[in-house]
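Handing you a structure now.
For this view, one protein chain was removed and the others were kept in their places.
After this line comes chain A, so read on.
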Amino acid sequence: MGSLFENMQGVPLNHYIWFCAIIFTIGVIGVLVRRNAIIIFMSVELMLNAVNLLLAAFSVHHNDPSGQVFVFFIMALAAAEVAIGLSIIVMVYRNTQSIDINVLNRLKW
(Lines give C-alpha, C1' and ligand atoms only; values in the text may rest on other atoms or scores of the structure.)
Protein backbone atom coordinates (compact mmCIF):
# COMPACT_ATOMS: atom_id res chain seq x y z
CA MET A 1 0.00 0.00 0.00
CA GLY A 2 2.83 2.38 0.84
CA SER A 3 4.56 1.77 -2.45
CA LEU A 4 1.29 2.40 -4.23
CA PHE A 5 1.13 5.84 -2.73
CA GLU A 6 4.71 6.60 -3.66
CA ASN A 7 3.67 6.38 -7.26
CA MET A 8 0.99 8.95 -6.53
CA GLN A 9 3.20 11.62 -5.06
CA GLY A 10 3.32 13.57 -8.28
CA VAL A 11 -0.34 14.44 -8.78
CA PRO A 12 -0.79 18.18 -8.25
CA LEU A 13 -3.56 19.30 -5.92
CA ASN A 14 -4.95 21.36 -8.79
CA HIS A 15 -5.91 18.24 -10.66
CA TYR A 16 -7.84 16.92 -7.69
CA ILE A 17 -9.75 20.23 -7.55
CA TRP A 18 -10.57 20.09 -11.27
CA PHE A 19 -11.63 16.47 -11.11
CA CYS A 20 -13.93 17.07 -8.13
CA ALA A 21 -15.39 20.17 -9.78
CA ILE A 22 -16.22 18.12 -12.88
CA ILE A 23 -17.90 15.36 -10.86
CA PHE A 24 -19.83 17.96 -8.85
CA THR A 25 -20.98 19.60 -12.08
CA ILE A 26 -22.17 16.27 -13.45
CA GLY A 27 -24.26 15.90 -10.30
CA VAL A 28 -25.74 19.39 -10.78
CA ILE A 29 -26.57 18.60 -14.41
CA GLY A 30 -28.28 15.41 -13.30
CA VAL A 31 -30.47 17.32 -10.86
CA LEU A 32 -31.37 19.86 -13.54
CA VAL A 33 -31.99 17.49 -16.43
CA ARG A 34 -33.72 14.42 -15.02
CA ARG A 35 -37.26 14.14 -13.68
CA ASN A 36 -37.02 10.73 -12.04
CA ALA A 37 -36.80 11.43 -8.30
CA ILE A 38 -34.49 8.48 -7.62
CA ILE A 39 -31.99 9.58 -10.25
CA ILE A 40 -32.04 13.08 -8.76
CA PHE A 41 -31.12 11.46 -5.44
CA MET A 42 -28.26 9.62 -7.09
CA SER A 43 -26.98 12.88 -8.52
CA VAL A 44 -26.99 14.38 -5.03
CA GLU A 45 -24.92 11.39 -3.91
CA LEU A 46 -22.44 12.12 -6.69
CA MET A 47 -22.07 15.70 -5.47
CA LEU A 48 -21.52 14.53 -1.88
CA ASN A 49 -18.87 12.10 -3.07
CA ALA A 50 -17.00 14.76 -5.02
CA VAL A 51 -16.81 16.93 -1.91
CA ASN A 52 -15.70 13.94 0.17
CA LEU A 53 -12.81 13.18 -2.13
CA LEU A 54 -11.71 16.82 -2.14
CA LEU A 55 -11.80 16.92 1.67
CA ALA A 56 -9.63 13.79 1.81
CA ALA A 57 -7.17 15.27 -0.69
CA PHE A 58 -6.88 18.49 1.30
CA SER A 59 -6.46 16.54 4.51
CA VAL A 60 -3.46 14.81 2.93
CA HIS A 61 -2.19 18.15 1.64
CA HIS A 62 -2.30 19.80 5.07
CA ASN A 63 -1.31 16.63 6.95
CA ASP A 64 -4.35 17.06 9.19
CA PRO A 65 -6.63 14.10 10.02
CA SER A 66 -9.65 16.33 10.77
CA GLY A 67 -10.57 16.40 7.08
CA GLN A 68 -10.92 12.63 6.98
CA VAL A 69 -13.00 12.69 10.16
CA PHE A 70 -15.33 15.16 8.44
CA VAL A 71 -15.63 12.79 5.49
CA PHE A 72 -16.67 10.08 7.93
CA PHE A 73 -19.38 12.34 9.34
CA ILE A 74 -20.60 13.26 5.86
CA MET A 75 -20.92 9.56 5.05
CA ALA A 76 -23.05 8.97 8.16
CA LEU A 77 -25.19 11.95 7.20
CA ALA A 78 -25.56 10.69 3.63
CA ALA A 79 -26.77 7.32 4.89
CA ALA A 80 -29.42 9.00 7.05
CA GLU A 81 -30.43 11.31 4.21
CA VAL A 82 -30.83 8.46 1.73
CA ALA A 83 -32.97 6.46 4.16
CA ILE A 84 -35.33 9.38 4.80
CA GLY A 85 -35.39 10.52 1.17
CA LEU A 86 -36.16 7.08 -0.21
CA SER A 87 -38.95 6.59 2.30
CA ILE A 88 -40.43 9.92 1.21
CA ILE A 89 -40.19 8.75 -2.42
CA VAL A 90 -41.93 5.49 -1.52
CA MET A 91 -44.71 7.47 0.12
CA VAL A 92 -45.05 9.81 -2.86
CA TYR A 93 -45.23 6.80 -5.16
CA ARG A 94 -47.90 5.22 -2.99
CA ASN A 95 -50.03 8.35 -3.19
CA THR A 96 -49.50 9.35 -6.82
CA GLN A 97 -48.41 6.11 -8.58
CA SER A 98 -45.49 7.98 -10.10
CA ILE A 99 -42.06 9.22 -9.11
CA ASP A 100 -42.02 12.03 -11.61
CA ILE A 101 -41.19 15.06 -9.50
CA ASN A 102 -43.39 17.20 -11.71
CA VAL A 103 -46.48 15.84 -9.96
CA LEU A 104 -45.24 17.61 -6.86
CA ASN A 105 -45.33 21.05 -8.47
CA ARG A 106 -48.17 22.08 -6.20
CA LEU A 107 -45.59 22.31 -3.42
CA LYS A 108 -44.63 25.61 -5.00
CA TRP A 109 -47.70 27.39 -3.78
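Everything below uses one rule, namely that contacts are C-beta pairs under 8 Å (C-beta built on N, C-alpha and C of every residue); 3 or more make two chains touch, one makes a residue touch a chain; residues count from 1.
In this text, contacts and distances are computed from a predicted model.
Q: For the chain that's not shown, choose its UniProt protein name out of "Integral membrane protein", "NADH-quinone oxidoreductase subunit J", "Ferredoxin" or "Cytochrome bd-I ubiquinol oxidase subunit 1 apoprotein".
A: Per the UniProt record, that chain is "NADH-quinone oxidoreductase subunit J".
Q: By the contact criterion defined above, which parts of chain A meet the unshown chain? Give residue numbers in ascending order.
A: With respect to the unshown chain, the touching residues of chain A are 1-2, 4-5, 7-19, 21-30, 32-36, 38-39, 41-43, 45-46, 49, 52-53, 56-57, 59-61, 63, 65-66, 68-69, 71-73, 75-84, 86-91, 93, 98-100, 102.
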